[in-house]
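Okay, handing you the structure first.
Every protein chain except one is present and positioned as in the full complex.
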Amino acid sequence: MCATSSHRRVGLADVVRGRVLFGGDYNPEQWPEEVWHEDVRLMREAGVNSVTLGVFSWAKIEPRPGAREFGWLDRLMDLVHENGIGVVLATPTSSPPSWLGRLHPDTLPRDADGRTEWWGGRQHFSHSSATYRRHAAAITEDLAARYGSHPALTMWHINNEYCTYDWGDEAAGTFRRWLRDRYGTLDALNTAWGTAFWSQGYGDWEEVLPPRRAHYLNNPTQVLDFKRYTSDMLLECYVAERDIVRRHSPDLPVTTNFMPMWAGQDAWRWAGEEDVVSVDLYPDPRDPFGAQEGALVQDMTRSQARGPWMLMEQAAGSVNWRGVNHPKPRGLNRLWSLQAVARGADAVCYFQWRQSRQGAEKFHSGMLGHAGEQGRTYQEVRQLGAELRRIGPQVTGQHNPSQVAILHEWHAWWAGEQDGRLSREVGYQQVVRAWHRALWEAHITTDFAHPEHDLSAYRLVVVPQLYLLTDTAIDNLVAYVRGGGTLVCGFLTGIADEDDRVRPGGMDGRLRELFGIRTLHEWWPLGPGEYAECDGFRGTLWSEEIDAGTEETEDVVALSRYKGGELDGLPAVLRRGRAWYVSTLPEPAALRELLEGVAAGAGVRPVLDGLPTQVEAVRRGDLLFVLNHGREPVTVEVPGEYRDLLGERRVTDTLALGRYGVAVLSP
Amino acid sequence: MCATSSHRRVGLADVVRGRVLFGGDYNPEQWPEEVWHEDVRLMREAGVNSVTLGVFSWAKIEPRPGAREFGWLDRLMDLVHENGIGVVLATPTSSPPSWLGRLHPDTLPRDADGRTEWWGGRQHFSHSSATYRRHAAAITEDLAARYGSHPALTMWHINNEYCTYDWGDEAAGTFRRWLRDRYGTLDALNTAWGTAFWSQGYGDWEEVLPPRRAHYLNNPTQVLDFKRYTSDMLLECYVAERDIVRRHSPDLPVTTNFMPMWAGQDAWRWAGEEDVVSVDLYPDPRDPFGAQEGALVQDMTRSQARGPWMLMEQAAGSVNWRGVNHPKPRGLNRLWSLQAVARGADAVCYFQWRQSRQGAEKFHSGMLGHAGEQGRTYQEVRQLGAELRRIGPQVTGQHNPSQVAILHEWHAWWAGEQDGRLSREVGYQQVVRAWHRALWEAHITTDFAHPEHDLSAYRLVVVPQLYLLTDTAIDNLVAYVRGGGTLVCGFLTGIADEDDRVRPGGMDGRLRELFGIRTLHEWWPLGPGEYAECDGFRGTLWSEEIDAGTEETEDVVALSRYKGGELDGLPAVLRRGRAWYVSTLPEPAALRELLEGVAAGAGVRPVLDGLPTQVEAVRRGDLLFVLNHGREPVTVEVPGEYRDLLGERRVTDTLALGRYGVAVLSP
Partner (left out) sequence: MCATSSHRRVGLADVVRGRVLFGGDYNPEQWPEEVWHEDVRLMREAGVNSVTLGVFSWAKIEPRPGAREFGWLDRLMDLVHENGIGVVLATPTSSPPSWLGRLHPDTLPRDADGRTEWWGGRQHFSHSSATYRRHAAAITEDLAARYGSHPALTMWHINNEYCTYDWGDEAAGTFRRWLRDRYGTLDALNTAWGTAFWSQGYGDWEEVLPPRRAHYLNNPTQVLDFKRYTSDMLLECYVAERDIVRRHSPDLPVTTNFMPMWAGQDAWRWAGEEDVVSVDLYPDPRDPFGAQEGALVQDMTRSQARGPWMLMEQAAGSVNWRGVNHPKPRGLNRLWSLQAVARGADAVCYFQWRQSRQGAEKFHSGMLGHAGEQGRTYQEVRQLGAELRRIGPQVTGQHNPSQVAILHEWHAWWAGEQDGRLSREVGYQQVVRAWHRALWEAHITTDFAHPEHDLSAYRLVVVPQLYLLTDTAIDNLVAYVRGGGTLVCGFLTGIADEDDRVRPGGMDGRLRELFGIRTLHEWWPLGPGEYAECDGFRGTLWSEEIDAGTEETEDVVALSRYKGGELDGLPAVLRRGRAWYVSTLPEPAALRELLEGVAAGAGVRPVLDGLPTQVEAVRRGDLLFVLNHGREPVTVEVPGEYRDLLGERRVTDTLALGRYGVAVLSP
């Protein structure tokens, strides 16, 4: 099912070779060539050793249909190479030239309302357009033929942030093709989609459409399949280009950059098709939980990579797509970059090297900002480059598996967040973030895993919420507990099968059995700002009317019960042996305490004892990273003798960290 | 004008025959046939005596154009019949099969922006499509021919929740046809629409369109007529199918289910075309005034039916279309169902019997929920079925006219809630609900009436707000007061004539004369959260700068005056004899007190004296229903000796009711 176990032919290690990759997207086509020479000088001074070229160069390379203008890129590749900087070369297929849309309007996507997405922005391509695919393959072929063996080239980068949708007519055709592959027959599709409801039965494949604008709610399985299909169509585009560049560069790894926890791609499946798993990461510098968001995405990406990974894009300062965009205060860029290294990154890169003066992202920061060489941003980038050079040999290639896994899965997210559900207040990401935060604040490092993965190596498995679970996944969870594992499971888990069909009893029987739930009478979602009082804590978002049937199954323990209201006295948290069920979302401190207790029972310890919440500790190889996310200096206990690779100081038992301070402790 | 006075050939009484109808929508096409047998067993155990079949069966019956698959329905009708359950058979025309949209895109509606509403949801049909109407007639004809005499059949149900709009080209044609019928000449249309404003005059019928997307405000009379036309087009669809089934089942009544106080249909007009008036009712279980919303819709439906009516749909637990959907707490389903019976329902039905496992409404509750037979929901349904069986013989067929009528009218609603008015804060439904609530909390049972109805039987007539009134309606109100009736009238009444033309003086002169208003200088709408202080209360939403001309007309009394602000000292509540004018919306307690006083003066008494607000008392026939809408037990005075039909207890002067408790007291 999940392709992540396939062996990678080549990988990040082949590029890294003891150095943390440091650099970013480089778009010199925006500048006269004299600027290029200043660029490479400043790159060298900053320790840049890798740049990504070509992401948005299609129109430059092919300004007219069939033209090929490679001269500028030849010069650029050579220049970069002469300066000892490696190149991640991108296929330019995420932003086709204007002539493609004009001559071939079939390459433009349509939304659910039938509106065209025109050129003039970016990503104006339909994944389903045969014309688009043909032109993308041609430019990829020629690019790979020309540069596939260039000495500067270290890695291929396909497209950029795949994230488009198409509801148009050609997409309707590929949707039907995808559905035929999935279901074989219309009968099977009708059964899977439950088309008997609302008279939606299909008698001819040509009747099947993407879920376009409808009078009232669309068929939810159709919507779910459309998301699956979209992820798979984009993956087809990726694979097609990957296979071309592989032919020309058999010994170089291939990647494409994910957006962080992006709803549009089943990244478990995609990761299996990549040689290097890379991600873009943009927490809000003003978000008090920005560091935890970073940790979550880093844990997720490391788990997809099953080892070191690449931070392809981050911002040296502000982004420009929020309502209010804050720069990074002094030290934060360094802190968050080293956090990524702590959690497995072997590459720390940025969008982009030099901040644009024109275009839609001219207020998105660069490593070299509008303020130039004297600007604080570049000065800090330079310092960071030097530090990464220092720690590179000790950290790169290191990978420490965790004892705890959080289960996450895209199909459950897609199915669970549709219209027509019981509460729009419950957001999948918010719930996953709340559970990860509890473990992060408890200083317990976690992996993420797919619910069908082999979980036996983990002491503790946590399921924040998996509305949809396949039979295989459910059996996997049950077997995991039977095999001695400890499982904690949040509400709205195991409700639906893979066709988004509600399981009998409203929740899968095997899971109800596992947790000791005899009858799940009713779900009681909580409104905005509403709480459910429980023994020892307050629950948010959700509550449930459960009959635990305690008289028959004496091993079922209600660890906390609802107090007052309609659910008074009913169980809020159930435990049956090593299986825990949490029918609400406890407030943060309560969830942390609950998970700390369960983890301790499962033999899982925090990285360090007694750390304050805002200090993060992570082990990578033999190194211990300690990061102060607070704006106040702090002193923490680190029993033992260490050398701090950054400060070149000895540390014995006690470590002082300034505001946003980091230590990389070597025993 | 209003067709409700037409004699009904056959009616609900012909079906009811002493039993409260109990059951609901039954969509067994979603389930394998073995489940059907479990269904009828559980229906019997729950006392179900009526199911609605076929609402969404078109694609099942006609899976390909012209096909007829009746075998499954034959078996189902027979099975249900063998188990003593009657069938309300629906024409399946609200959700056409996918092939119809594909082969005939002209059957799909377009919105005001020109966007198509595709199949894949429900109700994707254009009321104006000749192709749709032809196919709907054909399936109706064959269905009626096959089952019109089936012994299980008790009633025909046409379509489902008519609620669609169409701004497309074929609709433009039927709109013009409707306008020709209304106005005869373009000159008359130009006059009615006031097209001299903004250069909108029409010189050719073909220039006239539905009110599509425009640069700025659409012509308001065009918008009003488009709503009238839409209601009439849907009614044409209904009548066409009704006439077909009547031909095959001359002795069976025909209905279609209204949505509660739905803006899209002039239900006064529709009710006149139905043999049985039925409604769907879904108050939010968490709404503290949910019971009053129920009472309002029940009073409205009873008034449209002029006697017993059918509760076609309600939810046994939660719905799934609100932002946060709560289940019904223990006892609430029983309480609200018996409230409907108290206010005239002879049928208590649900959407739907068995909760769906698939499709867009799988989280909408059923009588038999996901939790199954042991679930609380089904257990409570079963108890209710038994109770309805017990009280059926005494209550069915009973109808008690009220002494008080609230006037309500769709055209006034449509005209008054357009863009370009003085305050978007004033919502018609909100104002009507506020006035009904005042009477409901005063324990005064009310009918609803159309402003052109004969009102002479009422002691008190209340007009919360009728922005648009025809001359006939105004004369009717004046005559009602002249004839001895008491009238209380809220602001924004009598402003416009039936073409939405503002009447001279800003409010009809006959009404100003009636209330003693010499000059209505200015309207002063109040902002959100703003109040107008008046003697004795605070007004909300609205205030007015009125010159009552007291020196000339000494019989005009200002019962309350504005205090402070620009209106200081001007009248807020005016009385001239038996005519009262309220120029603001008093806060709830003040409006209740005001109406209690006026009612007392008109000789109208509450059902019971001294009841707390949350206890509702209603008489039906000789029975006295007493319902505790509170979560705390309560004891109330009920002078006299009664037998409680539900509890089988004797009640003398004092009645104790538990949380959500109900008593049906027989003298």
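In order of appearance the chains are A and B, and numbering begins at 1 in each one.
Throughout what follows, contacts are C-beta pairs under 8 Å (C-beta built on N, C-alpha and C of every residue); 3 or more make two chains touch, one makes a residue touch a chain.
Note that the structure is a prediction, hence the values are computed from the model and not measured.
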* Who touches the missing chain here, A:96, A:308, A:539 or A:571? -> A:96
* Structure fact -> Missing-chain contact, candidates B:32, B:288 or B:504, resolves to B:504
* Structure fact -> Considering the complete complex, of A:11, A:86 or A:109, the missing chain is touched by A:109
* **Contact with the hidden chain (one of A:247, A:330 or A:482)** => A:330
* To do: Can you list, in ascending order, the chain A residues touching the missing chain?
  => 27, 29-30, 56-60, 63-64, 92, 95-99, 101-102, 109, 113, 115-124, 164, 286, 317-318, 320-321, 323-327, 329-330, 356-363, 369-372, 374-377
* **Contact set of chain B toward the excluded chain (per top definition)** => 113-114, 193-204, 206-209, 211-222, 419-425, 499-502, 504-506, 519-528, 545, 566
